[in-house]
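All protein chains of the complex are present and in place, except for one that has been dropped.
Chain nomenclature is as follows: A and B, assigned in order of appearance, with residue numbering initiated at 1 for each chain independently.
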Amino acid sequence: MSTQLSLGRVARAVAAKDLRIEMRSRVVINQVFPFAGLVMVMFAFALDNDDVLTRVAGGLVWLATLFSLIIIIQRSFAVDTADGALEAQRVAGLDPAGIFIGKALAVMMQLVTLEVVLFLAAIVLYRVQLQSDGVVLLVTCVISATAGLSFVGTLYGGLTAGARGRETLLPLLMLPVVAPVLIGATRATESAFMSGGAAVSDGWPWVGVLVVFAAVFGLGGILSFGSLIEE
Amino acid sequence: MSTVVDFRDAVVVFNGFPALAEASIEVQQGEIVLLQGPNGAGKTTLLRACAGLLPIVRGEASVLGVDLCVDRQSVRPRVGLLGHANGLFADLTIGENVLFWAQMVGASNVEVAATLQRFGIDGRLSQQKVMQLSAGQKRRCALACLVVRRAELWLLDEPHAGLDASARDEIDAIIREACAAGATVLIASHELERARGLATRSVSVVAGRVVS
Partner (left out) sequence: MNVQTFNARVATPTTRLVGAMAIASMAWVVLGGLFVTPKDVDQGDAVRIMYVHVPTAWVAYLAFIVTAVASACWLLSRKHSMGFDRVAGASAEVGVIFMAMTLLSGSLWGRITWGAFWAWDPRLTTTAFLLVTYIGYLAVRGLGGSLEQRARRSAVIALLAVLEIPLVHFSVLLWRSLHQNASVLSGDGDIKMDGSMLTTLLVGVIGFTCTFAWLVMHRQRVLAMQDAMEMTQLDAALRERANESSRLK
């Protein structure tokens, strides 16, 4: 007789599995990180103005993150669908909410690492300056924005996993939904960098938006992930 | 002895096509039933329907006492399906793949080690990534995952496909052992000679129906 599989255990095992696969294959480290860095350099070519770059650095970091999110999500579900492992997880009756939380956690870890690198790149390439009182705001903003992005990405990644035309369908579904994160995280980051004369205190309402967003889609994903991956 | 699979005039639609057309089959606990029949007859669909993956459009179907027309979820933890895909993570080692499923049911490390040994995939082999393995080793690893999950009903779709003679013998031994331990097995196979020797009973699947 099988024991009932608890949500926490499923989530932990799924997250550990996804992170271990990434440590072995290094697809995100070796391909997505350089891609995101390249995007940052391309922005500099396109905008071609040091002052403008410093002013809009926050937005560029988050745009590069969004592009990378699409690839990371596709990779995250490709490891599950390549040999029918996602179906095996459904057959095994794993709690879909647990799979959702586990995969979202793994995506979150990868995204946060990527964002740290991108912010360092912004400091070097775009000459932004981070004062000590902006650090707390920036860290809070990164955590809440990343949570929201991971939840939405995992939700729509699960929906499109294995579907025909998933490469194009995922961005179409996902990008409109994460628009509030792009707006909110960019404004909060600009406040943390105090670019364009913004004050650090201006950023906190935006962190509120990001937290609400993450909570809404985290809950939405927990409730609906099973319906989305089910045949 | 209890009835494990009970389908009565079940219709299952796959891509608008009635892959299972009013099929009826009854399987008792401890049986090894061979499903034979040509490609496209509905063998795979029957196995996937038994796993609760596909909705029953018409008719009745119950597996392990659960009515699949009402509830396709609760039967799943008790069923193991080995389809054309092995359901393994290619970047993980054999040990890690088996451990992943063991964690889900709370199986101990001792149990995992014993299973790996029994399947001949322990020691150095268990440290190898799945992508480096031969087809036979992958199959054995996939079956080991079913064992640690303690599946009560095994649904095997072409378990011998692509394997050499010794690997096939190993698979057969594993299936017999599982059956002796109380599991029920449904096998779809084109290896009729071999599978007949293994099965306690064989039925034909013809044009979406089960014929004894």
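A few remarks follow.
Just so it is clear, a contact is a pair of C-beta atoms (placed from the backbone, for glycine too) under 8 Å apart; a residue touches a chain by one contact, two chains touch by 3 or more.
For clarity, every value in this text was computed on a predicted model and none was experimentally measured.
Interface note for the absent chain: among A:58, A:102, A:157 or A:180, the touching residue is A:180. Touching the missing chain, out of B:22, B:60 or B:111, is residue B:22. Considering the complete assembly, chain B touches the hidden chain via residues 11, 13, 15-18, 21-22, 55, 57-58, 206-209, 211. Think of the hidden chain as still there; on chain A it touches residues 155, 159, 163-164, 169, 172-173, 176-177, 179-180, 183-184, 187, 202, 205-206, 209, 212-213, 216-217, 220, 224, 227-228, 230-231.
Note that only the chains that are shown with their structure count from here on.
Centres computed as Cα averages put chain A at a distance of 37 Å from chain B. By the touch criterion given at the top, residues 1-5, 9-10, 13, 17, 20-21, 24-25, 79-80, 82-85, 87-88, 90-94, 231 of chain A touch chain B in their complex.
On the side of chain B, the complex with chain A involves touching residues 51-55, 73-81, 83-92, 96, 100-101, 103-106, 129, 145, 149-152.
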